[in-house]
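Excluded from the complex is one protein chain; the other protein chains are retained at their positions.
Chain IDs A, B and C follow the sequence of writing; residue 1 opens each chain.
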Amino acid sequence: MAHFLTEEMILNMGPHHPSTHGVLRFILQTDGEMMRRAVPDIGFLHRGIEKIAELVPYQSFMPFTDRIDYLASACCNLGYAVTVERLAGIEIPEKADYLRIIAAELTRIGSHLIGLGALLLDLGAVTPFVHALRERETFNDLMEALCGARLTHNYVRIGGVSHDEPPSFREKTRKFIDHIENEFIDEFNELASFNTIFINRMVNVGVISPEQAIEHCLVGPNLRGSGVKYDVRKNDPYSIYDRLDFDVPVGHGKFGTLGDCYDRYWVRVEEVRESCRIIRQALDQMPESGAIRTKLTRAFKPPKGEIYVRTECPRGEMGFYLISDGGASPYRLKIRTGSFTSMAIISEVSQGVMVADLVAIIGSFDIVAPEVDR
Amino acid sequence: MKREDLIKLLLSKMGRSIVRIEEMPNNDIIMEIYTDDLVPIMVSMKKDEDLRFTTLMNQLGVDYGESFAVIYNLYSFDLDNKLTVKVYMDKDNPEVDSVEHIFRGVNWFERETYDLLGIRFKGHGNLERLLLPPDWEGHPLRKDYVYPEVYNGLELKRKTLLEE
Amino acid sequence: MTNEGVRYFKNIREAILTTAKGMKITLKYWVKEPAITIEYPDRLGKGRTAEDLVSERYRGFLKLDPSKCIGCLQCMRACPIDCILIKVEKIGEERYLTRFDVDQSKCMYCGLCVEVCPTGAITFSKRFEGACYDIGELCIKHLQEPVSVARPKAKKKEE
Partner (left out) sequence: MHSLAGIIYDFLVARFGRSDLLDPLFGLAGYLIPCFVVLGVVSTISGLLTYFERKVSADIQNRIGPNRVGPYGIFQFVVDGIKLFLKEDIIPDAADKFLFRLAPYIVFSSTILAAIVIPFGGPFIIADLNIGLIFIIVVSSLVVVGFLMSGWASNNKWALLGGIRSAAQIISYEIPAAFSLLTVVLIAGTFSMQEIVMKQGPWPWNWFLFHNPFTFIAFFIFVISGLAEINRLPFDFPEAESELVSGYNTEYSGMRFGVFFLAEFANIFVSASIAAAVFLGGGNIGLDPYKSGIVYQLLMVLVFFAKVLTLCLVTIWVRWSLPRLRIDQMMSMCWKYFIPISFSCLGLTAVWLLIFNGNGIFWRISG
């Protein structure tokens, strides 16, 4: 038999590639369409947020947490605020707690809408993406009415929240979550999730077994997609999550193998529903009026100590390891993000798949580049 | 498991390697160990039937001024326990054993710590800069780091409009 | 063999059905649903301006009411990125505000300065259109000439 001489091709995917969300870069080693290896190259969006934290006062660091993960800024705000409050032992008013949860869960919905839509966009379906963005527009309007910004909310403060609910906020939010839960998700599923082409693209691609997921420190929906039932909101509740009743959706190999791209996708779809449930309960339980903020001293200084607090962001666990030396700004703040570890596993998952599958895998991890680099 | 019980258990199992163990805010335990014992302790953390700290949630390095430290946040899915392990090392020669072969996900964490703090991990397969460019000088998260003004002919400080 | 054969035809049926379902939804949008686009900036509808599009609490460009400012410099200190520069000088007995510059090209609209202002002198306007040809235009000098600072005493008594 004749022996063909083939040559491996080194492809440079990104940083300006249409489907590397944000500015990621992969160095692909391919044999035609088949991929041997994909080596991620990150750091294009490294802004040194951890270094900034050491330079600015505790309160002033809040706007920077928006920029860790700009798609879910309220969740990042919440995580940082909880960390500092736990270290300093600050009690916060009840209403502020509820407003925080509502903002965080609305953000989760908004973030998942983009995540799901962008995945479909990478697979060539433009319409579901635009429909998801249409719904996100309502979320943006809600957040704008609540705190005045559409993307980088900076809503949560250490000791409370910045604004009380605006008039008719509850009705608008109820309408929004009803629409999402009862109409939008079903339609979206019919249009995209249950489409045969889409299912075939997603199932049995990028399979991560539960053991592998734990071994590689995956968190959040990517871990749950592999069937590990772990959610910080349930396992290590912060804020008032222990008062709310919700389920933790896990992947179970809906159409293919456990832990494939479709499972991770489907966990996100289910999480949107759960977030709607949480918001509805929080709206019901939220007091009509009350204080929204505990006043801190002007030069706020938490006591000396170290603390590690984990919170659940749309892309998984966001951990803040805070070391305070009793000064006005953190001595060291380490931010552990979900996308960071998901990004690390890509080179292992992407062995022997096709270039088109890599796009699906990146999309199914819902990676946001600034969160990887910080 | 209650924190006091876990502390007792840890002391009985690996008391010889522990420098200091105490409670930490947020229902956590901080355990300082001897640097040389890091790998055996991590192995027993993961493999021990009573501990089962199967996952490493976070890893970071800290510059404490007089010394460096590397901190590991462990978590056990089965028992819902949290543990923070801390090793100190010399400022002049910051070096510690890599735990990459125990928890594979720590690979990038160690690279990041090396990149930003210059702590070297012995036995790490691919210890290169992760976030910063390969030709960057210095390790930014060190407390004595001086921010460079020029990188490859690129001016790094933007002039503020306020200074006229 | 029969299993394979059944699956073969089931695949065809599934593909046709799900495609038809998706196309039904897009057809519904094509025929029925109206556009939700806002034709910014020139076709907003009669009498509407760009600033009407945003909500009450919108965080736009910073706005200063010099008659309220007491020159306490709290906003300057609160700003995480130092985009506010205030100078207070003493001319004779009176204290005068001689500079109040905000670098809107750096501002990240976090709202910390507005929050700490004790008199409400610095607030957000709804203006969000910052496009200009020279970045220097975004450094907004709120004061053309020195203004005497407001006296905080009346306020303090109220508290």
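Here, a contact is a pair of C-beta atoms (placed from the backbone, for glycine too) under 8 Å apart; a residue touches a chain by one contact, two chains touch by 3 or more.
Worth saying up front: this structure is predicted, and the values here are computed from it rather than measured.
Trainee: What are the shown chains that the omitted chain is in contact with?
Mentor: A, C
Trainee: For a quick check of understanding: of A:24, A:96 or A:191, which residue touches the chain that isn't displayed?
Mentor: Of these options, the touching residue for the absent chain is A:191.
Trainee: Quick one: say which of A:25, A:157, A:201 or A:224 touches the chain that got left out.
Mentor: A:201
Trainee: Touching the absent chain: which residues on chain C qualify?
Mentor: 11-12, 19, 22-23, 25-27, 29-30, 33-37, 39
Trainee: If you put the missing chain back, which residues of chain A would it touch?
Mentor: Residues touching the hidden chain, for chain A, are 9, 11, 17-19, 32-33, 120-127, 130-131, 134, 191-192, 195, 197-198, 200-201, 354-357, 359.
What we mean here is this: only the chains that are shown with their structure count from here on.
Trainee: List the centre-to-centre spacing of chain A and chain C in whole Å, with centres computed as mean CA coordinates.
Mentor: 23
Trainee: What whole-Å value do you get for the distance between chain B and chain C if each is reduced to the mean of its CA atoms?
Mentor: Computed from C-alpha means, the inter-chain centre distance equals 39 Å.
Trainee: For the complex, give me every residue of chain B touching chain A.
Mentor: 24-28, 30, 54-58, 60, 62-63, 71, 73, 77, 80, 82, 84, 103-108, 112, 116, 129-133, 140-141
Trainee: Taking the touch rule as given, give the residues of chain A at its contact with chain B in the complex, in rising order.
Mentor: Residues 42-43, 46, 48, 50-51, 86-87, 214-219, 228, 230, 235-236, 305-310, 317, 319, 321, 323, 331-332, 334, 336, 340-341, 343-345, 373-374 of chain A touch chain B in their complex.
Trainee: For the complex, give me every residue of chain A touching chain C.
Mentor: These residues of chain A touch chain C: 56, 59-64, 66, 127, 134, 137, 141, 144-149, 152, 154, 162-163, 166, 187, 190-192, 194-197.
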